[in-house]
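A single protein chain has been omitted; all remaining protein chains appear in their positions.
== chain A ==
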């Protein structure tokens, strides 16, 4: 749009050559200068006008129009003159002839300020040599005399170089790279001169611009061939590419316009397909993460394209050729990433290797072990992902010597070791190494500058030997391969005692070539097994060598440094002195102890025992109990130790307090106050407290400056009480300072305290227990736990005490001297479950339990007795008084006059007998007139009265019963008083008949009997009166029993109502044992129902004397619930 607007005013042509103008003001030209700038000012894209520029352009254009109008007025009709130059040496000017003048009528052109300035010609075009800067007046004369004048200035000349000609355009199809060559023809231009080139690449067949690039060169006054390479994203095989070039010259002394040349003719690059390869690029190595395009040249339709297992959208190029574009490709596996195109009848593919260029070698380290070769090692850094021929090749170069060493790779090694050996040159200490890694994607390098004498890491010393010099000095020798003649070695000797600390000693040794080295090691202990090993470095330390193999060595023996620790004990009878000593530790024995010499000396004599061979550490001497000095000497092959001495007698000490201590694990800690009187040492001996005196398990000696020690012994066992005795040593002998009883570990007691109930009342129980033996206590007794709760034996609630149960009451008795406990505030006549346990810090011991029933409240009992008795007495008295006062009425009412039996003829008593003894009267069945006769008739056999024990004594008389009608009639006649009672006979009811039985008042015959067992739960008041036994509930067992005894009952008259075996039924009134370990035993007194006598069973010693419920006289007289 801007060009067309300018063309309207005739100032510019489309090719941007400058239009000639008549003395145009410079200001106006200057204002246009930006517009005339060539396109090289921008790169591949044209500069676009900003929104403000159209306004500015309009303003300037208006200004220019005014100027032209001014010239037209001055010079007459305007005629265009335009000049161009290709090399700034010759200007080529053309103009337009004036109106009415033929171009062939030109006569000459004259330049006013130049000699021979007129050029004859017959056309409107002239080539003139370049004019100097400034305005030049040009006059054009025509044959017809017409003349045109112009002002010509260099500023108005356009520099348009010739079209560049490319020499060669080639392609590397394997890399999809175009190579362009051309000549800049710089010899034709003044120099130095800047040239700007612009190259375009078009992709056929659409001629799409795929690349436009510009760059600058400098013309140097001679012809130079330039190169330009470009790699196409799309493989060149897949499309024809065309290349064109143009240029632009910027010479600062030329003030005219600079204009791009024309584009060179396009040159094409195309690929000739072959039958084998159809997919491109082939086997390319690219940077992981980059983008890549694969194309497939095919004559048939391509169905799919994929990379690995991933299918990609096809990009159609031309014909059947397609491409796929891969973005951010990931690192390939070893054999590469397969790219496959599938057609209808074939499969084509290629492999791409995506990886990384070599990383900078890291931790490059060069050192020597022997001054023969330098070993350089490094870490390759990030894996490249490329293997085989594409793997990184490393080369180690040394710049001073100029030598290089390639790195040989062993692909089959899984853990590749990046090491290179560089052979040292004699005399060269300074080395400048450069390690270069290179692969198809790039290269990287790392350098190190070293003085090899400061980078020595010797080989491991070998052939280590040890030689004795004395019992405390040895020499070590070893061999160190390498040439160390010019340096000093710094070696370390590690000395290690068996299972002890390690000591390292340094030694500086003059280096040598392939030599052995020797050092002396002193201050060793005699007869000690040492382990030696050596490592070396150099004085200018870099690295230690590896430690040599260890060498074990036993130093020779020396005499023991001191005598053994000694102790003595008198035998129990006081006649023998037993001497003990400890074997010397190895560091003091200085050899193998062979024997001991023991001697006793007093003021009068010295007694020596024969030599005692090791390992015996005990001797017994028969001595009188007096003061002796015992001396013990240890001997080894090197000699005898100084003697150890101990006095035979102790210094008495009456102020001994027994203390307690508890250990941990297998050790116990003892401490004491320092005693300045103890100048020698302390001895602690200990023994099992259960052993008889004197006992000695073991002993130790502690230095006199110690105030504590830890005693440890494998013999210690948890839960066992030990006695520890601390002795202090003075010049006069040993004195007992402290006596300690202790446990290594306290355990819980293994037995429960044995406890008994001493007393029981209605609201309290007194419990007493015994001590637990020490062996069973297994710790220091810390107290007792006493639980109690209501409960009876065998009830689930009382079988175990559950902690936290609200009914359980707990008493913690921490006063271990307390042996009794009274439990108060109990309920009367209640069973309690008592449990007692002892405890130590080791825990609670087992429990012992007992069930105790408290007594009933005696006051209530008395009240319960007295009130009924009083009531009965009062009732009796009142009744008696009333009966006495109403006796006549009673007599008449209840006891009217009885007819005289003598008046009865039927009942004629023999007078002699009746009169002789009133007590002896015989009822004779004589005819008489009875007062009252009842005749009972039964339609069946008279039922046996088996369920009753009450039988008329008259009817039971065997002799008389046989005389009477035994089957149907019973006629009873008796003397008054007669009480008749009619009861229902269950047996008779069953057969549908009734019988009338006449009972004799038997209350006078029988005392009230005890309740049968089955009714013991019934209120005693209910059964206070006599009840006929036939009305008692008869269970099946009784029935069976009654049936079995049927025959005997018929004839025996009196018989027990129950088998005595049934007496073991528990009676609630029966006292019973509450001992948890005893069986429940009933010793209730079942009374013979017939005899109404109590049958007291033998006394059960184990049975408790308390009962479980109700009260009885037996309970009343019982005062011990349990024993």
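Note that contacts are C-beta pairs under 8 Å (C-beta built on N, C-alpha and C of every residue); 3 or more make two chains touch, one makes a residue touch a chain; residues count from 1.
Note that contacts and distances are computed from a predicted model.
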Protein that the absent chain corresponds to, by UniProt name, given "LSM complex subunit LSM4", "Mitochondrial import inner membrane translocase subunit", "Cardiotrophin-1 isoform X4" or "Exosome complex component RRP43": "Cardiotrophin-1 isoform X4"
Absent-chain contact - pick from A:351, A:375 or A:496: A:351
Give the residue, chosen from A:335, A:516 or A:754, that touches the chain omitted from the document. A:335
Considering the complete complex, of A:192, A:205, A:319 or A:389, the missing chain is touched by A:389
Using the document's definition of touch, tell me which of A:253, A:309, A:408 or A:708 contacts the absent chain. A:309
May I ask you to list the residues on chain A that touch the chain which is not drawn? 276-277, 279, 282-283, 306, 308-309, 332-340, 345-347, 349-351, 387-389, 411-412, 414
